[in-house]
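One protein chain is absent from this view; the other protein chains keep their places.
Letters A and B mark the chains as written, and numbering starts fresh at 1 in each.
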Amino acid sequence: MKRSALHRWHEKAGATLSEENGWSAPLRYSSPEQEAGAVKRSVGICDLSHIHEPLSPYARLLISGPNARLLLSKLTSLNLDRNTSYGTVAHVRGMVLRDALGFLVLVPRDYAESVWDAILHAGEEFHITPFGLEAHRRLEA
Amino acid sequence: MREGDTVASALYRAGQRIFTRSFKYHRPRGLLCCSGNCPNCLMNVDGIPNVRTCITPARAGMAVRHQNAKPSLDFDYLSVAQKFDFMMPVGWYYKRFTNPKMWHLAEQQIRKVAGLGDPPPPDVPQAVYEHSHMHADVAVIGGGLAGMEAARDAAAGGERVVLVDDQVHAAHPSEANFTLLERSYCFGLYEGNLLGVVQKEPHAQARERLVHIRAKRVVIATGAYETPLTFKNNDLPGVMLSSAVSRLIRRHGIQPGKNAVVIASEAGDPNLAGDLLSAGVNVVATVSPSDVLEAAGGNHVRTLRTKRGNFACDLVVMCGHRIPDTGLLSQAGAKLEWSVSAGAFIPVEFPPNVSAAGDVLGTELKAAAALPAPKESTNKRTFVCMCNDVTTQDLCDGVAEGFDHIELLKRYTTTTMGPCQGRMCQLQAIGICARETGRTIPETGVTTARPPNPGVTLGALGGARHHPTRRTPMHYQHEKLGAIWMDLGDWKRPRFYAHPSASNERECVRQEYQAVRQKAGMIDVSTLGKLSLKGRDAGKLLDKVYTNRFSDLKPGRVRYAVLCDEAGIILDDGTISRQSEDEFFITTTTGNLDFVEQWLEWWMAGAGLDAHVANLTSAMGAVNLAGPHARDVLSKLTGCDLSTAAFPYMACRNADVAGIPAILLRIGFVGETGWEIHFPAESGEDLWSAVMEAGKPFGIRPFGMEAQRLLRLEKGHVIIGVDTDALTNPYDAGMGWVVKHEKEDFIGKFSLGKLADASAQQNLVGFLMNSDALPEDGAAILVNGALAGRVTSARYSPAKQKPIGLCWVPASAASEGAAIEVRVNGSPVAATVTRQVFYDPEGSRLRM
Partner (left out) sequence: MSFLLTCPECGARSAYEFRFGGEVKARPQPDASEDAWYRYIYTKVNEAGEQKEWWFHRSGCHQWFQALRDTRTNTVLSTWRPE
C-alpha cells in the first residue's frame, strides 16, 4: 500500500483509513459533518497526497475555509492572489495553487510532516481542524 | 488600577515616583515622556525585561519589578557612582584600561553592574511569537488624524490599504480593502518598500507578531514628538515633558503634582494651562527656557532655580522641542533639511513611492528654545542622553578631544546609542557639536538612521520556533528498530541502531559492520541526491560538465562521476547510470544536491540543448543492500537475474522488487556485493519491510551512518567534503583517472590540464596507526616533528585490527611505508602511510 508522508499522523489521530488510488488515505477523524462544519466556520487541513503524478516529489495539502488565506499568510510571503505560485511555505520550497475549496500547498514529501505541524501550530489561532476525504467530498458538493 | 491605565500610570497613581536608575550613575529617574520614547520607565513585567511601562496596558495580576537598582529604587547603593564621576569621563574605558589584563578584570565587574534589564531565566515559559505577510497597494504608518485620512482616501479609491497604529481603536474599518493593524509599530522601512511591523498580542496565544508588509507605496504619518530641555539636573524625577503631563491628566485622571513650574517659550502647548487647572495643579511660575539655571532635589525635584528666582515645586513641566519622527523616512532615503523656524530637520525630498502626511512634515512646528543649549549649561549634571548618562560636559570634552564629526562624537560618547536610539537626544547633541566646532547645524548634519527603530525583540525576529525537518520514507521503521538519530542538514538519519545484545554504541556499530561483511545489511540512503537527465543532448551535456566521459556509457551501465569547477576543484561526486539512449540517472552527495542541480541548469541556460533535468530526490527513496548474502535476500523479491554474468558490477537494471518498480544499481560503496535500490517514496515502507523479512533467515541487520563510514573507510572510499575541501583537485585526492583530457572541452579542462602536469603539494593517502591509539577526525599530522597535514577520517578497523584512516600529507611523505606521526590526546603517535586499500584490495568481494 502506498503511503502519504502524513500516514503516521493520521494513524495517531485515530483516522479511519481506506484505500484510495492504491494509497492509504484518511476518510475521517471524527465525523464528516463536524469536520465539514468546522472548515466552513473557520479553517481545516486535508491530506490529498494520494492525488499523485508518477515521480512527483510533492505531498499535497488542502487548506480550506474562510480563514485559509489569513492562516497561509502566517507561513508564506507569497502573494496569494496568483493562481499558481512557486515559493516557500513554512520555510520549505514548494507550490501554492488556488483551489475551488481554498489553497493547495505542495511541498516535497520529506518535508511534509514538518509543514503539516507548522500549519497546525499557526492554525491554533483559528481552531484549525484536520478533515478527511468524506468531509472533502461534502465540501465539494 | 483604573480602566485604560498603563503600568506606569497605575504605579504613578499609587505614588511611585522613581521608576528606574540610570545606566551609568544610577541616578533616580521618573516618568518623562509617557509616550514610549525615553528609557525612564523601563521595568520587568511578568519576567520580560525592559518593558516600556508607559505604553504597556496594565492588567490585574501583572508582576512588575524594577531593574538595575539594588536594593531598591529609592535607595540604590550604586548611586555612589556619581561621586566617582571624575574617574569616568567621556570615553573612560579607552583612557583607563590600556592594560589588557586590567581590562579583563574590570570587565567582569563592569558586566555585573552595567546594563538595564536581565534576560528571563531559562525556566520562564517560552512565549509564542509568529510572523505574517501582507501585500498592500498603500501602507500608512501612523493612525493619527493625517494617517487615518490618508488611509481612508486610498481605501475609498479602491486601493488595498493597511494602516499601522500603536493605539487600540474602538471602531474598525468595515471595507474589505482596508486593514487596520492596531497595537503595532513599524521599526523599519527596507528596500522595495518592505516594512517591518511588530503587532503586540495579535491573539490570545501569541505575544508578538512580526508582520512583513510589501507595499506599492508608503505614507509616513508618524507625527512629531516632544524632547526635553537642557539644564542642570534636568533628569530629576518630577521634571516631565508637557505632553506627558497632559497625558497623565487627560487620559488617566491623575494629578501629576501639587505645585508646578512651567518652562515655556511662546511655543508652548495652549491646552496645557487648562489641563493643569482641571487637575488642580497650582502653577507656581512660568519661566522661559533661557532663564532656567537648575533643578534641585534629592530623589525628586524640590526647587527650580531660575534667573527670576527660586521656586519650590514638585513638578517641572518642560514645553520642549517638538520634532518630527522622521526615522522611517530617513531609512527610506528621504532628504532632510534644517528648518530654523521649526528648530528641526524636516523632510524635503522623498524617494519614489514614499510620501509623508501630517506633523512629520514639520511644517507646523515652532522651535521651543534656542538651539543649541548655551555654553553656560556645560557641566556634568546637564543630561543630553538620558539612556547612557551623557552630559553636556561629555559632549564638549568629546569634541575637544578630536571627535568633531557627529558620527564620531556619537560613537565616542555613546549618545543616541541607548534604548531611545536618539529620539530624546540627537538634536541637542548635534547642536552642541555644531557650537563647539563653530559649524552650523546643517553643516554638522545628522547621524545615519538605521532599523530597527524602535527596537524589536529577538523573539519577534525569530518567529514561530519551527525548524523544517526532512524525514525519509522509512523514518518510522528506523524508529521501531531503535535508531539513534543524527542530523545531516535538515535530514534525520540513523547513526546506528540500538540493539538489545549490545551495551554501547561501539558494540552496536561493530555488530552492524559484521553483518555487512559476513551476512547482509541494509542502509537507508534516501537522502542522496537523485536527478534524471533526459534528452538527445543529455550525454553531450554530461561530457561537458563532468570530468569523465558519459556519452559513450552504454545503457545498463554505471560510472563513477566527479564534478569539478573551472579551477579544477572537486565540487561533488556520485554515480551516473544510463537508462536508455536519451536518459541518465544521476546520484549526488546528500549535501550537494541543490548545488549540482543549479550547476547543471546553469550550463544549460541559454545553451539551446535538448536536455532536461528533473530532481527526483524527494520523489524516490533508496536503500543499499550489501553483504555476501545480499543476492540471496534480493533474489527472493525480484525476478531480475542477479547473477554476475547477467548483472555484473557497475551495471544497472530496472526491475520490480517486492512488486515495486525500482532502479537497481550494482555499485559498492561499502565494499561488499550489493545493490543500491531506488524506488517511489510512497512505497518505501513496503519495500523496506519486504527486504527485512526476506533477510531474516540470513541474519540481516539495518546499518547506520557510523557503520557505513567504517565500511567505506576500509575501502579507501573518499567522501567529498569530509576527506576533501574547497582546495582539493582530483590529482591531490588520487583520482586523476576520472579526468578525460582528450575530451574537446569540459568544465575545468584548462586548469586540470595544468594540474595534471604539476606535482601535487599535498596528497590524500591512507595510514595505519602503529599502535592502538585512535585519532580524532581532523587530528594533526607531523612529519619530522613539524606540522604537515591532518587526518580527515579515522576509525578502528576490524579488518586490520588497528586504527586506520585517510589523511593529507606533503608529497614527500606520501609514499608507501612513509613514517608519520599523528597527534592523539596531545601527543604524537607513530603511524605509517599506505597507498593500499585496507580491505579486499582486488575488489573481489564486490564482484561475487
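In this text, contacts are C-beta pairs under 8 Å (C-beta built on N, C-alpha and C of every residue); 3 or more make two chains touch, one makes a residue touch a chain.
These figures come from a predicted structure and were not determined experimentally.
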Task: Of B:Gln598, B:Ser643 or B:Ser771, the residue in touch with the unshown chain - done: B:Gln598
TODO: Among B:Gly15, B:Pro100, B:Gly192 or B:Pro500, choose the residue that contacts the chain missing from this document, as touch is defined above.
DONE: B:Gly192
Open item on the list: If the hidden chain were put back, which residues of subunit B would touch it?
Closed with: 190-192, 194, 214, 566-567, 594, 597-598, 601-602, 605-606, 608, 615, 744-745, 749-751
Task: For subunit A, residues in touch with the removed chain - done: 77, 79, 82, 85-88, 93
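Everything below uses one rule, namely that only the chains that are shown with their structure count from here on.
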Task: Footprint of subunit A on subunit B - complex, ascending - done: 130-135, 202-203, 205-206, 212, 214, 464, 466-473, 476, 490-491, 526, 532, 614-620, 680-686
Open item on the list: Help me check something: in the complex, which residues belonging to subunit A touch subunit B?
Closed with: 1-5, 8, 23, 49, 52, 54-58, 73-74, 76-79, 81, 90-92, 108-111, 113-115, 117-118, 121-122, 124-125
